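Excluded from the complex is one protein chain; the other protein chains are retained at their positions.
Take a look at subunit A:
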Amino acid sequence: MAGIFLILRQILLLSLVSAAVFALMKVSPVDPVDAYLGPAIAHVSPEQKAQIAASWGIDRPAHEQFLAWAGHLLSGDPGHSTTYNAPVLQVLGDRIGPSLALAGGAWALSGLLGFALGLLAVAAGGWTDRVIRLYCYVLAATPTFWLAMLLLMVFSVRLGWTPICCAGPVGLPPEEVSFAQKLHHLALPLTALTLFGVAQIALHTRVKLAEVMQSDYVLMARAQGAGQWDIIWHHGMRNAALPAVTALMASVGEMIGGSILAEQVFAWPGLGRATVDAGMKGDVPLLLAIALLTTLVVSGGNLMADRLYTRLDPRMSGR
């Protein structure tokens, strides 16, 4: 029963968010026609502007627009992107792959590496712990896009090891880019996002593991003569894994935010770049679609983080 209630609440939440986002787009003083035309505005008469507005349907009252948009959305059509002059679905389809490779890859990697770093910090203690903690605190305060720029300057401009932009060699159509070339282009953006994502997971793991190491059962194991790594392997890891997974689920939103910035720096052709373009050019349908898609992912992540704890922990399953 509780599950159904939660899902209903989630649906209500999502529909309210979409209505709120639509309202935000409509109160914006940015005129979509002006933003779309840009400098070409000088060559367009007011009548032509009104024609463009009419063909986009944005001359009708806001509530009519909302109902029309929501109706289309429910039937699976989120509209037409004015920035790319293509259906929104097609823009999303073209860009979701690169975005998944970048943000999803960095998310998985930072989960694994962060967990390992957290374990190492507690197990080794002393200076290793201090260095790892310092790294995490400094990285949490570092602007993501600046970190990406530094990597770009060192590895692409100075050393020339990695390409300076994009998801493939410039001028080559996407379908002709080989897998090795794709990996080569992905390496640096992925590194930047992972460096940034690792910090939070490592801190979470570390705090939880430090707590476990203070517990009675670890004291008991120690009294029986178990070594540090033995204790961490048998007692620490399992107990620290759950909070780490929960933190990882909750970090989905941060990862998407980070990937918007990283995609901008590395000119990566994903959803993040499309978001920025759509925002700059007043492309409301595309912006709405991406916002809703990411909201779906993030609220799913939050929900999972809440539920996972009670599901995976055998001590909680009695309820």
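Basically, a contact is a pair of C-beta atoms (placed from the backbone, for glycine too) under 8 Å apart; a residue touches a chain by one contact, two chains touch by 3 or more; residues count from 1.
The rule is simple: contacts and distances are computed from a predicted model.
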Among "WD40 repeat protein", "Periplasmic dipeptide transport protein", "Formylglycine-generating enzyme family protein" or "ABC transporter permease", UniProt-listed name of the chain not shown: "ABC transporter permease"
Residue of A:Leu150, A:Leu183 or A:Leu219 in touch with the missing chain, whole complex considered: A:Leu150
Residue, one of A:Met25, A:Leu117, A:Ile201 or A:Leu286, that touches the chain absent here: A:Met25
What residue numbers in subunit A mark contact with the hidden partner chain? 9, 13-14, 16-17, 20-21, 24-25, 27-30, 137-138, 140-146, 149-150, 152-153, 157-158, 164, 207, 210, 252-254, 256-258, 260-261, 264-265, 275-276, 279-280, 287, 290-291, 294-295, 298-299, 302
